[in-house]
Every structure is written in C-alpha cells, then in structure tokens.
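What you see is the complex with one protein chain gone and the rest in place.
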Amino acid sequence: MVSILGLRMPRELFRILVAWAVVSAIGIPAVWFLLGPHLPPGTMSNSAADQQFDNTVLAVCVVPVAAFLAIYFPYCLVRFRHRGTTFEDGPPLKGDGRVMVAWIAGTSALVLFLAGWGSWELFPGEHGAGGGQGPDPLQIATPANAAGALQVQVIGQQWQWTYRYPQYGFETDQLVLPQGQLVEFHVTSLDVIHSFWAIQLGVKADAVPGSDNVAFTQPGRVGSFQVRCAELCGIWHGHMFTEGRVVTQSDFQSWVGQQKRTLAPASGSLPPYAPSYYPTPLTRGG
Amino acid sequence: MSRAMRLALVAVATAAAGVLVGFYIVAFLMATPPTVNSAQTSPGQARITLQTVAAIGFGAHPDWVSYLVQDPQGRWVHSTILRVPAHSLVHVTIYQYDTASGLRNPFYSQVRGTVGGIMYLNGKATRAIKPDDPGHTFAIPDLGLSVPLQGVPDDAKNQCEAAPCSTSQAHNTIEFTFRTGAPGSYRWQCFVPCAAGFVFGNGGPMQTMGYMDGFLEVQ
Partner (left out) sequence: MSTTVLKARPAWREAFGFNFITGIVLGVIGYFVGNAIGQAVGANIDAMSASDQNDIAIVLGYLVGVIGFLAGLGFFNYPVARLLGARPSLQEHEAGGAWRYFRLCTDHKVVGIQYLVGVLFFFFIGGLNAMFIRTELLFPTEHFWDPDHYLTLVGLHGTMMMMMTSAMVLGPLGNYLLPIMIGAQRMAFPRLESLSFWLVPAAGVVLLSAIGLDGFPSGWTGYASLSVQAKAGMDAYLVAFALIGIAMTLVGLNMLATTFTMRAPGMTWTRLPIFVWAVISTGLLMLLAAPVLVLTMALVLMDRTVQTSFFLASAGGSVYLYENLFWFFGHPEVYILALPGFGIVLELLAVFCRKPVWGYRLSVAGMVGVALVSFFVWQHHLFVSGIDAHLRPFYMLTTELISIPTGFVFLNGMGTLWRARIRYTVPMLFALAFFFNFLIGGLSGVFNSDVPSDVTTHGSFFVMAHFHYTIMGGLVFAFFGGLYYWFPKMTGVVLDERLGRIQFWLFFVSFNFTFFPLFAAGFLGQPRRVSTYAAALQGINDFVSISAYFIGISMVVFAVNVVYSWAVARRRAAENPWQARGIEWQLPSPVPVRNFERIPEVVASPYEYGVPDAPPVAILHGPAVAAAGE
C-alpha cells in the first residue's frame, strides 16, 4: 500500500493510475490536434464545423475512459492469471465504498458535462447544429440573421428530392446554394418519412408528411456535397440521391435565372407555397 | 432409440429445415424480371418501345398497373429491365393505355432531360402537360430524365382491359429521345401515384420491380 496525497491505495493500483495519466496526456492532445480536424462531417458549412467540433470533444472525452479500461483489464488478465491445476479461491473482496463513490462521481461528472455541452452546442445564435428542429425552432437557436436567409423547401417524395425556392418561384431537382449566406431549409414530405441528409453540409432533418422541419446552415466554401436519404422510405431509398453544389453568389443568381427559364412550364402548375402539403386524394385510382 | 440417436435425428431434421428455408429465401432473392435488349438501329442509336397498361391481367397480381417492353423480335415482355448501349441516342416510344391518375407533385408535369426538352404526344411537340393528366411518367432521376405520359380519357371507347394491349385500343403515343453516357445501372420509376388501392397510390406496383420500377442497364 502506498499513500498518495493522503489516499491510501495498493501500489499496483497507483501504477495503473500513473500509466493511465500518461496515456491520457498523450492521447487527448493527439486526438484533439491530429484526429479532430479530419473528423466528419468536415468544415464546409458552419453546422458541419459545429458537428466536427462536437465530435472532437466527444472523441477527447472517450480517450480517458477507453484508456483506463484498456490498461486495467489487460493488467489484471495477465497479473492475476491462475496457473496450476488446483482450484484456489481469491480474497473475498465484496466492494469498496471509496472506489464506488469515486467512480460514480467521475462518470456522473463526465456525463453531465457532455449533456450540458451538447445542449449549449444547440443554442448559439450564429450557428446551429444543423439538425431538424421541427416547425418552431428555438428562438435562441435561430440565427440572428435569419431574416436575410435563403429559403429552400426540401420536398421528399417517393423517391426523389425536389427543392422549392419560394423567393424565386420555382421547384427544381437540383440543390444549388450560394456561398456565405444563411440557408433556412424547410423539410417536408408528400408521402412517407424520408430524411434529408446533406452530408458535407452537416444537415439532417427528417421529412415528415404534414410537418415542416426547419434546419439552418451557412455554407462557407464553394464545392459539391452529397444529399442522401437517411430514413427508409421504400424500394429506392438508397437511390434517393442529389449531388448538391455551393457556388458563388453571382453563379447562384445566374443559375436561378436559368432555372426560372427552363422550368417555366411547370412553375405555373405548382400549388401555392405552404409549409406542408396534403396532395389529394388519399389513394389514387388508375 | 438411444438418446444420442434421437438427438442426431433432431439435428438432421433441424438442419434440413434450415436448408429448405435457405432455398426458399434464395429463390425469392434471385427472382427478377428478364433483361430486354433495345433494338439496335444503327451505331450510336437504339430504340426502346414500351407500353403502360391499366391492369396486367395475368400473374400474381392481375389488377396491377404495369409497364411492358417490346423485345427486338417484336414480342411484348413483362419486364422493366432494359439494356441500352452507352454514349448513344436512345429513341423511346411509349404506348400509354391507362387512364389519368394525376401527379402528386406538379413539378413532374414538365418534360426534362430529353433531346430538345420536348416529347411528341401523338405527334405534337409538347413541353409540359396539365398535372392532372398523366397516367404515368417515365423518369430516370440519375440522368435528369422525366417524361409525363398523357392519360386516356375516362370515357374513351375501346379501352384496353389487360396486357398486352394493341394500338387499335384507346391510347396515347409518346415519343422522345435521350442520350446515355457512361455505362452503369440506372434506376427508373413512375412518379404518378398510379397504384390503385394503396395509400398515396404509391404501394404495390409502384414498389415492385417489373411493374412500375426498373433498371436501365447501360453497357
């Protein structure tokens, strides 16, 4: 037994704790600096960057937990292996209140920190976590510049994504967004549950029939991103795929003009813009 | 019978049951409509002829709407797996025999992805039809292709009851051309809720290969 900072503990346990401290001291910065910048979903938008940061924090929190168990278990499995053919009992250790209290306190602190941290990540005004927040996004989670946002209604139907730009009056099957402007997605479905997952933008919002699911993002870099459906919706669920693009503001305006021209025949037949649609009748004959 | 024998018998019976179930599953998985080749008219050009019917009339689901495709010998095949050459112009003729169901999303009322952005509806060049008029669409989302197929009026005479239908019965003829690119498997589907009796009109044939869903095998 040794006495460290007034705590008496077995020498072996002390050695394990020292090893743990060393591995954690190396692992935590390694994960933060080396792994973190490469974690998905990347930094193409502010919501993606938020998630990447969140994933980095979580990965860092995982390091000491995994390290402790990865040191303790192998140590015991080797050190306390019983050799020989006789059946020998170990000491009747039934528990140790101080260890239990320390464990409960430690895990509770970690877990409560993560809950608080996750909640805080949902709130900051400029950013958003990119997840669908339902029809009434939290006021303090709605970005400050929401008034100038580009509205994009994402319509999920079996089995293709279409995108309606109410500010320009057309609906298209392409998703093109301007760089540097806040985008307010209104995700809805015409039939079953789909999920709009703009992977590199870090946006995921379920498309629920009869419901308007709002998500925010602000793309920072020009480039392309993938949109896939993340909720099983039938035969072509895996094929509901859009190649989206973030372009400069001027390219965006010329794309808008081109879409308005080429899609004019259909634009006149679209129903008035609404947060959700109930196309009738319930069942179609034919 | 000794216990060992009984246990061995149970083991054999269980294994046999398992193998039978395995065959049952594999038979289900391997069932797929036949792949039908397009007619090769000249190098770089191909032709597909399709028809859409209100009720297939035979098989496990006689009342389901369905596509049929004409093979190069002129026979109508109940399949939706079409083979076309890569980097070619594909001319499509569709005989549409079904009545109108109307679109769920009027976005699909416009012709997209064809050469010139038009289709020929009964010989007339058309860019879009009314959203309540299509009986079906032919759409290949990965190629940006979507063509609404005009429905036959409900009160038309001499409507076709079961496949294969002939051009003497009430129908609309839709013709268009599109371009194929790199080889691959491109899925295609109908975007009209044409599955009668199913919720949103999107169940049944709309979710079954060989009826309203298929593959374009570009090779």
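When the chains are written out, they are named A and B in that same order, and each has its own residue count from 1.
As a working rule, a residue touches a chain if its C-beta (ideal position, glycine included) is under 8 Å from a C-beta of that chain, and two chains touch if they have at least 3 such contacts.
Nothing here was measured: the structure is a model prediction, and the numbers come from that model.
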item: Options B:Ala17, B:Ala86 or B:Val115, residue touching the unrepresented chain; value: B:Ala17
item: Touch with the omitted chain, as defined above, among A:Val31, A:Val152, A:Leu182 or A:Cys233; value: A:Cys233
item: Missing-partner contacts on chain B, residue numbers; value: 1, 3-4, 6-8, 10-11, 14, 17-18, 21-22, 24-26, 28-32, 60-64, 184-185, 187, 195-200, 202-204, 207-209, 213
item: Residues of chain A in contact with the chain not shown; value: 39-41, 47, 50-51, 54-55, 58, 61-62, 65-66, 69, 72-73, 76-77, 80-82, 87-96, 99-100, 103-104, 107-108, 111-112, 114-115, 117-119, 121-122, 129-138, 141, 187, 191-193, 195, 197, 199-200, 202-206, 208-213, 226, 228-239, 276, 278-280, 282-283, 285
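Basically, only the chains that are shown with their structure count from here on.
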item: Gap in Å, rounded to a whole number, between the CA centres of chain B and chain A; value: 37
item: Contacting residues of chain B [partner chain A, same complex]; value: 54, 65, 98-102, 104-110, 112, 117, 127-128, 130-131, 135, 139, 141-142, 144, 151, 187, 189, 191-202, 206-209, 213
item: Parts of chain A lying in touch with chain B, wherever the complex brings them together; value: 155, 157-160, 162, 171-173, 190-192, 234-236, 239, 241, 262-263, 265-266, 269-271, 279, 282-286
